[in-house]
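All protein chains but one are shown in place.
Moving on, here comes chain A:
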Amino acid sequence: MLWLLFFLVTAIHAELCQPDAENAFKVRLSLRTALGDKAYAWDTNEEYLFKAMVAFSMRRVPNREATEISHVLLCNVTQRVSFWFVVTDPSRNHTLPAVEVQSAIRMNRNRINNAFFLNDQTLEFLRIPSTLAPPTDPSVPIWIIIFGVVFCIVIVATMLLILSGIRQRRRSASLEFLQISGTRESLTSLGASCLTSCLHGAPTSNL
């Protein structure tokens, strides 16, 4: 009688957890890709931890605080490592709806990943999309700051060059003026001396 009951229970469990069963999810781990030489072996203890993490995630959903580790069923473990899991209700006859399990896993994805030293790519829950990290957008884009700095430097340098050019031109213009007025003075004195010498019959002009 007991044997019959045992077989019945395992049969029901087997029915509940099957590949492509209703509300079942496939999980895929890539331990060697993630950890290389430090990859641990996937054994029943790791499976226990996994069941514990799923049960933990379900317990954080309102109305599901009574989920136990024994309610999480794993099956079809392959060498990959990949397996299917379902979460049953306390009566162990029905599986919890996929939507609830999905949202629970999504909320706690980070904790589950960290428990196994994996990330979203190496611990995959098929059919449970992970929320991608939003890009960190600073309030002022960095490029504008750098642009502003370079722009100001160029403007300042241009202004300096233009102003120094103007100043140089004014200085050389005033120098020229001084030279011209100096020449005029010497010319007038020359003219005065010529008048006196010219009246004495010197050639009139070779100016």
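We take it that a residue touches a chain if its C-beta (ideal position, glycine included) is under 8 Å from a C-beta of that chain, and two chains touch if they have at least 3 such contacts; residues count from 1.
What we mean here is this: contacts and distances are computed from a predicted model.
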(request) Could you tell me which of "Oligosaccharyltransferase complex subunit", "UDP-arabinopyranose mutase", "Transporter" or "Vang-like protein" is the UniProt name of the chain missing from the displayed complex? (result) "Transporter"
(request) Quick one: say which of A:M107, A:A157 or A:L178 touches the chain that got left out. (result) A:A157
(request) Extract the touching residues of chain A with respect to the undisplayed chain. (result) 28-33, 78-82, 129, 131-132, 134-135, 142-144, 146-147, 150-151, 154-155, 157-158, 161-162, 165, 169
